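A short worksheet on the structure shown next.
In this view, the complex is presented without one of its protein chains, the others remaining in place.
Entry: subunit A
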Amino acid sequence: MSSRVNASYFPQAERVAIFGGTHGNEMSGVTLVNMWIKNRAEIERSGVAVRAFITNPRAVEKCSRYIDTDLNRAFTPENLSTASGDGLPYEVQRAKEVNQIFGPKGSPDAYDVIFDLHNTTSNMGSTLILESSTDYFNLQMVHYIKKAIAPESCMVLLNEHPHLKYATTRSVAKHPVGLEVGPQPQGVLRSNIFESMRAIMKHALDFIELFNSGVEFPACSVEVFRVHERVDYPRDTNGNITAMVHPHLQDCDWEPLNPGDPMFQTFDGRTIPYEGASPVYPTFINEAAYYEKQQACITTRRETLAANAIRKISK
């Protein structure tokens, strides 16, 4: 019975989008979305319109991350309000188009939920990425997904960091959800990675259908990894990297890194330890696309978030 306090009510999720190709060389999302554009049967659910959409078609065509600039950093208020014109970088123009179709960001007309499908070269397994610790709808959804795929696991990364948070493609929606599955090289389609992403999307859509049918999801708690800091590679005065992710850290996403543990190895074999004050949980370890963003890994802290019971607002 929903007589307890602190139940949150949300409107029916009427419009949901699944984005692929935000980075044109992350092949699971590109392949799934193209498949679902051709044949929608697998993503259809009653009570909700689900739209599969390629966000960066030129980058997909070229099989590169982006053409002019990273689309997944382009949804800033400044970019979205800038005047259209020939001089605009392709992705800024594209951000405005996506915002027009699926937004406007921050308005009541925006899509209810957007899933943005990504791959990483890091050994992160399946990871759901959230941008708010108080979006109970999203927290309940990831809780549902984690239970549904057990014993397979799925981590939850929370990026609410004031400086490290970025203006994602999915942020156009009221409830943005990132889905990152790795490890997979750019430009490669691995069957197991593809099927993992596909299974998670299936459960996500099942959750939405259940929610829309009036099911109440009781209060729950969700373990998340909250973004703490980004750590760059050691570099020389010319900006060239002088060390690689240490073999003991490589592929150890989500495992504790303690002060003094090996973190980097120079090209002539010297170990550089982690010099933070307290243990952290690194992730995005050795993501190829982050070399140019000065990021060898992101450190996170473990936290348990509480989510209110949620239920659809009955009309």
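Note that contacts are C-beta pairs under 8 Å (C-beta built on N, C-alpha and C of every residue); 3 or more make two chains touch, one makes a residue touch a chain; residues count from 1.
What we mean here is this: contacts and distances are computed from a predicted model.
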Per UniProt, and picking from "N-acyl-aromatic-L-amino acid amidohydrolase", "Vacuolar ATPase assembly protein VMA22", "Mitochondrial import receptor subunit TOM7-1-like protein" or "TATA-box binding protein associated factor, RNA polymerase I subunit A", the hidden chain is "N-acyl-aromatic-L-amino acid amidohydrolase"
May I ask which residue of A:57, A:187 or A:214 touches the chain that does not appear here? A:187
The listed residue (A:106, A:214 or A:247) that touches the chain absent from the view is A:247
Which residue, A:7, A:35 or A:148, contacts the hidden chain when the whole complex is considered? A:35
Where does subunit A touch the missing chain, residue by residue? 31, 34-35, 63-64, 121, 183-192, 194, 240-241, 244-247, 250, 265, 267-269, 286-289, 291-292
